[in-house]
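Handing you this structure, nothing more for now.
A single protein chain has been omitted; all remaining protein chains appear in their positions.
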Amino acid sequence: MDRTDPAGAIAAAAKRCSNWGRWGPDDVRGTMNFLTPEKRKQGASLVRRGVSFSLSQSFDANGPQKGWRRRTNPVHTMLDTGTDAAAGVQGFPHGIGGADDVIAMPLQCSTQWDGLGHIFDHGIAWNGRRAADVVTSLGDAVTGIETVASVVAGRGVLLDVGRHLSPGGELADGFAITEEHLAATIAAQGSAVGRGDIVLVRTGQLTRARRNGWGDYAGGPAPGLSFTTADWLHRTEIAAIATDTWGFEVRPNEFDDAFQPLHQVAIPHIGLFLGEMWDLDALAEDCAADGVYDFWLTAAPLPITGAVGSPVNPIAVK
Amino acid sequence: MDRTDPAGAIAAAAKRCSNWGRWGPDDVRGTMNFLTPEKRKQGASLVRRGVSFSLSQSFDANGPQKGWRRRTNPVHTMLDTGTDAAAGVQGFPHGIGGADDVIAMPLQCSTQWDGLGHIFDHGIAWNGRRAADVVTSLGDAVTGIETVASVVAGRGVLLDVGRHLSPGGELADGFAITEEHLAATIAAQGSAVGRGDIVLVRTGQLTRARRNGWGDYAGGPAPGLSFTTADWLHRTEIAAIATDTWGFEVRPNEFDDAFQPLHQVAIPHIGLFLGEMWDLDALAEDCAADGVYDFWLTAAPLPITGAVGSPVNPIAVK
Amino acid sequence: MDRTDPAGAIAAAAKRCSNWGRWGPDDVRGTMNFLTPEKRKQGASLVRRGVSFSLSQSFDANGPQKGWRRRTNPVHTMLDTGTDAAAGVQGFPHGIGGADDVIAMPLQCSTQWDGLGHIFDHGIAWNGRRAADVVTSLGDAVTGIETVASVVAGRGVLLDVGRHLSPGGELADGFAITEEHLAATIAAQGSAVGRGDIVLVRTGQLTRARRNGWGDYAGGPAPGLSFTTADWLHRTEIAAIATDTWGFEVRPNEFDDAFQPLHQVAIPHIGLFLGEMWDLDALAEDCAADGVYDFWLTAAPLPITGAVGSPVNPIAVK
Partner (left out) sequence: MDRTDPAGAIAAAAKRCSNWGRWGPDDVRGTMNFLTPEKRKQGASLVRRGVSFSLSQSFDANGPQKGWRRRTNPVHTMLDTGTDAAAGVQGFPHGIGGADDVIAMPLQCSTQWDGLGHIFDHGIAWNGRRAADVVTSLGDAVTGIETVASVVAGRGVLLDVGRHLSPGGELADGFAITEEHLAATIAAQGSAVGRGDIVLVRTGQLTRARRNGWGDYAGGPAPGLSFTTADWLHRTEIAAIATDTWGFEVRPNEFDDAFQPLHQVAIPHIGLFLGEMWDLDALAEDCAADGVYDFWLTAAPLPITGAVGSPVNPIAVK
């Protein structure tokens, strides 16, 4: 890899890994096309004990956001409260009282999916469309996250790279996870990863942030996928991939002057859905305990019309 | 039922149906306690074809809200756009561009769960707690929706009361669904409803609103559960119940001067989770076609800390 | 005027009325440059009785907005309340309690200024700049409303066209106010309008909306300035102009297929600041009573960095 030529490396990877046209010129679901009813049947068959895990961080003012590009933590306010009800000021009959609430938040402030309209390559979005025709101030008119509202339920596989590669279970910030690391983890776990799977990569960074405080979790140095895994992401035909980090790929990025180069290949060219800031720790503990790393996973985005991402509470059931 | 005495009827039903203390004085999950791993195993066994259905309405400016108690439709705005990326004004290196977005919305503006902090009876919340101690301007400090973040996945059962009772598949506004109607629907479908199930009641009102426009969908006349079903809701030990209407119970309510009296029993006394504004139509078509009315259901709320409700994209898989 | 050729008429008016370069290539204040200290001295000298008038409509959920291009009415929610304080749940010492609040609103939802970044002509903004270089998703980087934060205080002149032209004091919806109407009103009032003045044109539409309900106040038919007044707006060298209507100019617009053609000349070419939805009724009553139509006017926008408009509470003092 030539650290000085991100543009060249991205262009080459984009060419090798492109899925443009694979599902026709009108496709809006990218790799979610791999997630078939057959995969769902396989996923559901993995429920053995009926134990469920939420893979979502909380959504509140104590989150990691520090304002980068106006990404803030959620602001949750009340429209009605129990104190109002108790004070008898709500004006309802027969003693009923109520509370109600509102939220204002960036769609990518906490546990989230990147939609296909989230990233562009030289002004071009997924499937070769012009970004300016896809995502305007009115939102994503083509590949809004609502297009996959019913899709994201299937077989999940945890790759606990942190636990496999590091005695403490946490990869260092700046650690680039390569295809070899992924393969070694898969082998060590006895897992299989293939078409239509939703792959969850645990780095351990969130474990560390939970212990030490957020610091620069939102955008700072982090372990993550190496740019060189683009071909693996493409070849395995996975439906989606998620990590416990802010930005999925290793940070600082592996080029001298770069910003999320793997995104630039993965989203517009592979058509891959990326999950970020997932909380994989409780699930990972359970997987380490019973040696079973695959499960039934539902991770349905909120169908916010025209959104380029969505908050999500992914539920894994083993 | 004495139409002139809602307070008396509510007090009596509350006494008959109370689950206070059933799961200890510290309980925060109410009827979600019925949703056990065993139920999840049963639910997963219902996945036969792997077909998935989103039961969520869209989240956008075209929703039904008209401002009642400041409930508005979602306001979705962009932080970054494809037009900016195409214009080359984002300042990122190597041709990467991005879009990002924000939402401001009431948590109960579209498809949603009512949490246990949503409704009070004479200033008292679920399990006998004082409402003023539970839900302040800071949110629900005790029974916030995050307490059931990992729970809501199990066996779902659709009761298509609209289709069973009406040739056109739609109950009239103001139609009160009684226990007898529920029993008849269950019998006609060959369904079973019991402990830990998540019951979905289709009235057909949303079908009508989709055809005719929203009108007063948000708070106006609607078919829904009769106040008299409180005992059924309690006795069946279901984990949750959801409808395709704004307010779950029949409107106008069945007392002369009333506001959502069944809520006043169901939430603070039974500890029951209510889903509202679910879109059951596609699922109902499928159930009518294959005669199978139960399925796997994941309906995980966003874990918004302290929220008294949550938007949700419920996913049913058959 | 050729009703079938808005583009031609706009181009011609733009050419006749352009102020591009008048205050140098870097200018960001347009006609606010006419509002000099001299004008402020003149304005302050008009204070005779010390009576003040707020020219602002209220900012609340009962406003006229109906969602056009996502313009909603303000959503005001509380962060802390008196009920919380009274319930003793705020955790402050020595009996202090507090209330605090939040607002979410379009900047042009109620009484407002249009900034110079609000309207473009064929992709070109005030002073000939490319719109894409001026206003991105990050806001207006050049002519943000903060650039005139300290300027908007001077001599105000009310032109009560409604009262002058109509016995009831209200112009009909669709009535186009021409230069002749303005001149007649000025003459009837004994007023003078000239360089640096802030002109307030009362049509009476708000009076009617207050009586009859909002109806289509936000974007529907309305009295307002004729497209043909562009030259008057330019020639008089006024600093700004405001009306009691949603859109300043007459609606429906005077071309067969048009959207706010006078804006397209006034903002990007004249560099004129437009005020909309001002409440001129109380002031107009006073002016009619004492025959004095000019006053000291402060109408300072909130200096929201990069905003293309701003809510404002204009204060007239006579």
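Think of it as A, B and C in the order they're written, each chain with its own count starting at 1.
Operating definition for what follows: contacts are C-beta pairs under 8 Å (C-beta built on N, C-alpha and C of every residue); 3 or more make two chains touch, one makes a residue touch a chain.
Keep in mind that what you see is a predicted model, and the values were worked out from it rather than measured.
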item	value
Contacts of the hidden chain among displayed chains	A, B, C
Residue, one of C:Gly139, C:Gly156, C:Gly204 or C:Pro223, that touches the chain absent here	C:Gly139
Sole residue of A:Val28, A:Met78 or A:Ala218 that reaches the chain not shown, by the stated touch rule	A:Met78
Footprint left on chain A by the chain that the document does not show	61, 67, 70, 72-73, 75-81, 83-84, 87, 89-90, 104, 132-133, 136-137
Where the missing chain touches chain B, by residue	75, 77-79, 81, 83-84, 86-87, 89, 102, 104, 137
In chain C, positions touching the absent partner	6-7, 10, 36-41, 44-45, 47-54, 56-60, 62, 69-71, 74, 76-83, 85-88, 92-108, 117-123, 125, 130-140, 146, 149-153, 255, 257-261, 263-264, 296, 298, 300-309, 311-315, 317
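We take it that only the chains that are shown with their structure count from here on.
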item	value
Same vs different contact residues, chain A with chain B, by half of numbers used	same
Chain centre separation in whole Å, for chain C relative to chain A (CA means)	45
Centroid distance [mean C-alpha coordinates] between chain B and chain A, Å	26
Shared-contact residues (touching 2 or more other chains) in chain B	70, 76-81, 83, 87, 104, 132-133, 136-138
